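Provided herewith is a single structure, encoded as C-alpha cells, for subsequent inquiry.
Only one protein chain is missing from this complex, and each of the others stays in its spot.
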Amino acid sequence: MAKQGRIAASSALLAAAAVAALVLPGWMISLATIAFANGLVVLGLIVLWRAGLVSFGQALYYCIGAYAVALVGRWTGMTDALVLALIGGGSAGLVAFGVGFLLARYREIFFAMLSLALSMILYGLLVKTESLGSTDGFSVIAPTFFGYAPHQQALLVALYWLVLAICAVAALLVGAYFRSVGGALAIPLRDNEIRVEFLGMSASRLIHTKLVISGLLGGMGGALAALAVGHVDPNMSYWTTSGEFVFITILAGAGSVVPAFVGSLAFESVRSFAFAMLPQLWQMLLGSVLLLTILFLPQGLGSLIMRPRWRRDAEAP
Amino acid sequence: MLNRGSALGGVLGSFWVLVSWFGVATTPAQAQKASPPAASVKLGIVSFLTGPAASPFGIPGRNGAEIMIEAMNGGKVPAPFNKVGFGGSNIEAKYIDETGSAANVVTEFRNLVQRDQVDAVIGYVSSGNCLAVTPLAEELKALTVFYDCGTPRIFEEKPRSYVFRVSPHATMDNVAAARYLLAKKQDVTSYSGINQNYAWGQDSWRDFAGAMQVLAPKVTVDKTLFPKLFAGEYGAEVSTLLTSKSQVLHTSFYDGDLEAFIYQEQARALDKRMTIIATTGEAAIWRLRDKMPNGSLIGARGPNGPLAPDSEFNRWFQKIYSDRYNIPPTYPAYQMAMSLLGLKLAYEKAKKGDAKPTSDEVAAAFKGIEFEGPSGSVKLAIGDGHQGISETAYGTYRFNKEKNEPEIVDVMRFPAECVNPPAGINADDWIKEGMKGAKC
Amino acid sequence: MLTAFAILVDGLVYAAYLFIVAIGLTLIFGVMKILNVAHGSFYTFGAYGAATAVGIYFDRGLPDAGGFLLMVLFAMTLGLALGLILERGIMRLVYGKDEVVMVLVTYAAFLILEDIVILVWGPGSYATYQPLLAAGNIEVGELILSNYDLGLIMVAALLAAASYWALKFTRYGRLLTAVIFDRETAAAFGINVKVVYTVTFVIGAVLGALGGAIMAPKIAVTLGIGVEVIVLAFAVVAIGGMGSIEGALAGALIVGICRAAAVHLVPQVELFVIYGVMALVLLIRPYGLFVRAQPRKI
Partner (left out) sequence: MSAPILSVRDLGKRFGSMVAARDITVSVPAHQTVGVIGSNGAGKTTFINMITGHLRPTRGTIDFEGRDITGLPSRRITAMGVSRSFQVPQIFPSLTVFENMCAAAAICRAPKNFLGHVRTPFRSRESVAEADTLLELFQIARYRDTLAVTLPQGVRKLLDIGMAVAGAPRLLLLDEPTSGISIEEKFNLMQVIMSALRHRKITVLFVEHDMEIVERFAQRVLAFYDGTVIADGTPAETLADARVQALISGPRARGASGAVVHV
C-alpha cells in the first residue's frame, strides 16, 4: 500500500524529470544534471550516515571517479558515457575497498578526520602532478552514447537522461540494500556494535561494505559530474567539496533514497540563485538555509516529501 | 515544541519549494524583466568577489569594468573609443562571483549565456576556470574574453573560435623577468625561487628557470621552494633562504601571500641579502608602500600601472579610476579595461547598421585586432589571432620619501616579439628550444 | 648544524602558531564534544580586529608596547562578544544533537560569518605589519630571527602553562576536567553544565580570536584566512587527541618540526606533511596521541 504508493510516486517523479528535459532550457538541464550526479555522492553518504558514520573525505572518491574518466578518455580515447561512468565508479569502489580495511576500524569524528586526511593527501598528489595540469586540471572529452555522438542541446539532454537512468538504478539498488540484512543493520550498528558482534556479525565487515558502496556511488557521481562539466581539477578532492556533500546530506536527510536527489537539486538551485541575486553574500544565504533546516527540519527535506512513513524509515530497517 | 517544530518545518518546507522555484524558474524571468530593449548590449562580468583572490584581482578587475563601462556609456572614453557604449547601444553589465568549484563556475557561465542571454562574457582570474570555461564557450558559441588568467594552454591545446584573451599570457612575465634581471645584475651567480604550490606558481617558476637556462646557463639554481597556497606562515622558508648563497629570489607570489612574505622577510632582513624579483609585485606596491624593499625588481604582468607607457589615455584612465576608488589602478584593472576596449572595437567593427552583430561576426572582427589602450598597444598576434601580445616592462622599485609614494625607476621595455613565442609555437617548447626567433 | 638549529627554531615558531590556533578548538571539543568549524571565524575576526586596532593606534608615535596590548585586547573582546552571541543565539538551540549535526551547525555559522566580514570590513585586505617590524630582530650566526616570532613561542608556552595551571589548580578548571571526564556524573554532582558550556565556548572563541590577532601582523588580513586555519587546527587536534590540551601541544610540536624539516630538507613534500603525519598517527593511535579509547563496560 504505502509501498506501492511510494513506488508510483517515485516513478511518476522520474518520468516527469525525464520529460522535463524536452521543454527546459539548457542551463536548467545542465544544472539538474550536475545536481543529480552529486546526488549519487550524497546517496553514498546516506548509506554511511545511517550507520552513524559521516565522511568528511567523500571528495576522495568523487575526485578519483572524475579523474579516472578524464584520464581513460585521454589515454584510450574511450568516449562512451556509460562505460566511463562505470569505470569511474569501479575505480573509486576499488580504492574504497582498499582504504576500507583501514577506515572500517574508525568511528565518529575519528572516522571523519581520517577520511578527510586521505582526501587531502590525494589533493596534494594531484597538485604536485604538473603533467596533469596541477590545480588547473584538464579537460574531459565530450561523451558519446552507445555510438551516438550528439552536440549542444542534444548532448545535454542525452547526458541528463543517462544520469537520470543511473540515478534511478542506483536508487533502486540502494533501496534494496537498505532492506537487506547488511543494510538494515545500519541502525543496530549505530546503536550497539557490541551486541551486533555478539550476535555473530562482524561490525567492521558491515561498515566495510558500506564504505565500498558509498565509494562506488561517489566515484560514479564524480565521473558523471566530470562528463557534465567537461573539466576536472584537484579541487574536486579538497575538503570543502566534501563539506558541500555533507551539507546536502543534512538537507536531504537520511530517511530514504529519493531525498538525496531532491536535496541536491534544491541545493544547486539555491546556490545558483544566491550567486545571481547576491554575488557577494551568497555564503550567508547558504549558511542560513542550512541552519534553518537543521533547526526546524531535523530529518531533512526528505521529511517533507515522505512525511507519513519517514520516521519509521529512519528508525526501522 | 514538537508542534511548533513541525509547523516551522512546514513553513521552511514551503520556503524550500519556493526557493527551488525561485532559483530555477524566476531568475530567468527577472533576467528578462531586467533586460531592456534590444538596444542595449549585455555583458557578463565574472571575477572573484569573495575569497582570498578578491582583493588583489577580482575587485580591481570589477572596478575597472565598472568605471570603464560607465565611461563608455557616457561616451567619455578618448577617441577612437568615444562612441557611446558598444557601437551606440548602452552596455549593461551583470557581475558574478568566480568563487567555487569548476562545476559551479561552468554552471554559472552557462547561466549567463543561456539564462541571462548576455552578448559576451568578460572575466576569469583563475587559469583553471579559464580552461574549464573554454570548451563550453566554444560549444555555446558564446563570445568570451579572458582578462587576467595567465596560462598559455588555452590557445595551445587547440584553436578556438569564440574565446579571446587581449592580455598577454604569463610566459612573457617570466621571460622578461629573466632578461631584466640579467641586464641589471650581470654579477648574479645563483638564484632561488619561492612560488605558490599550484599551477600558477609552478608554471611561473618553470618559465623563469627555463629562460635563465637559455640566457645564462652558468647561473645556478639554489633553493626551490613551493609553499602551500595561502600558507600565511613562511618562517621556515625565510630561514632556508637566509642560509642560501644566491643573490636573487624569484617569486610569482601575489597580494595576500606576497605581502605576508614581504612582512616576514623584512622582519628578518632577508632583502638585505638577496634581491627580490616579483613578477606581479606591482599589484601590491600601493599597500606595501615603504615596506616593499627598495631595489626589488617589479613586474606588472605587462605594461600596466606605473609601468604603463605615459600616454594621454593612460593618464585619463588613472585619473577616473583613482578619483572613484581613491587608489591607483593595478594591473587587473588595466587588463579588464584593455579587454573591454578590445571587445568594443571588435563589436563596432562587426556592427552593420542597427542590427546586433552575431557572435560569429564579432569574433571574425576580433581576430588579430590591434589597438592602443591605457597599457599601450596590443596585438592579437598569436593563438590564431585570439591571444594578445604586447611589449612588457620591468623596473626597479623605490619608495619616494619626499612624494611619499611608490615609484618604479630605470624601467626597461621589452618588445612583444622579444618575450613572446612566435605564432604557432607553444610557450614551453619555445623556451626549451632556446627562445628562437626572439627579436629584442 | 645550522640547518638543524634553523629547523628547530622554525619548527617551534610554526608549532607555536599551530598551538595557539588549536587550543581553543580542542578545549571546546573536549568539554562540549563539538568540532567547531566556526573556530575559523573566531580567528578571522581576531585578525580583522587586530588590523583595525593597529590601524587606529600605530603611526601616531605612541609607544609600540601599547599597540601590542590594544591589538590583542581589542581582538579578544571581539572574540568574547562573538562567542557569546553564537553560544546564546545558536549553539543553545542544538545542544544534545548528533555530533556531526553540531559540526554542520558551526559550519553554517562559519559561512554566515564569512560574509559578515565582507559587510563589516569590505573585500579589501588590511596591512598590520607594524608590530612585527617594530619588534625588530636578532642575528644568530648566519640566521636572523624575528623577535616577534620568538615572542610567539613565548606566548604559546605561556598559554600552555596557563591552561595547565588553570585546569589543575583553579576551581573552574577542576569543574571543566570533571565535565571533560564524564558529563553525566558531573551533572549529577550538581555542576551546572549549561554555564560550563557557555564559559567554555566563550573562552574557546577568545583563544581563537587571540590566535588571529597574534598572526595578523605576519599576514595580509584578507578574506578566507579562516578556511586555511580550520583544517590546520583540525589536523593538529586530531593528531594530539581530540579535547586534550597536552595533545594539542604535542600535535603542534610534531607538525611544526616535521614541516620545518620538510621545507629545509625535502621542499617537495611540504604539502603533504601535515596530512601525512595525521594519517600516520591515526593509523597507530586511532584516537590521537593523548586520548585512549575507553572500552565499553558490558
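Which chain is which? They are A, B and C, in the order written, and residues in each are numbered from 1.
As a working rule, contacts are C-beta pairs under 8 Å (C-beta built on N, C-alpha and C of every residue); 3 or more make two chains touch, one makes a residue touch a chain.
Only a predicted model underlies this, so the values are computations on that prediction, with no experimental measurement involved.
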| item | value |
| --- | --- |
| Among A:Ser11, A:Thr76, A:Thr129 or A:Ser180, the residue in touch with the chain that has been omitted | A:Ser180 |
| Given A:Leu13, A:Val196 or A:Leu278, the one touching the chain that is not displayed | A:Val196 |
| Contact footprint on chain A, counting only the chain that is left out | 177, 179-185, 187-188, 190-192, 194-202, 205-206, 208-209, 315-317 |
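Definition applied: only the chains that are shown with their structure count from here on.
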| item | value |
| --- | --- |
| Steps needed, at minimum, to go from chain A to chain C via contacts | 1 |
| Whole-Å separation of chain centres (CA-atom averages), chain A against chain C | 33 |
| Whole-Å gap separating chain B and chain C, where each centre is the average of the chain's CA atoms | 35 |
| Multi-chain contact sites of chain C, meaning residues that touch two or more partners | 114-115, 118, 123, 268, 271 |
| Residues of chain B engaged with two or more neighbouring chains | 49-50, 197 |
| Chain B partner contacts - residues on chain A that touch it in the complex | 25-28, 30-31, 34, 127-128, 130, 133-139, 142, 151-152, 225, 228-233, 235-236, 241, 265-266, 268-273, 275-277, 279-280, 282-283, 289, 292-293, 295-298, 301, 303-304 |
| Of all residues in chain C, those that touch chain B in their complex | 2-3, 6-7, 9-11, 13-14, 17, 114-115, 118, 123-125, 127, 129, 132-133, 135-137, 142-146, 148-149, 215, 217-220, 222-225, 228, 259-260, 263-264, 267-268, 270-271 |
| Residue ranges of chain A touching chain C (in the complex, touch as defined) | 49, 54, 102, 105-106, 108-110, 112-114, 116-118, 120-121, 124-125, 127-128, 194, 239-240, 243, 246-247, 250, 280-284, 286-288, 290-291, 294-295, 298 |
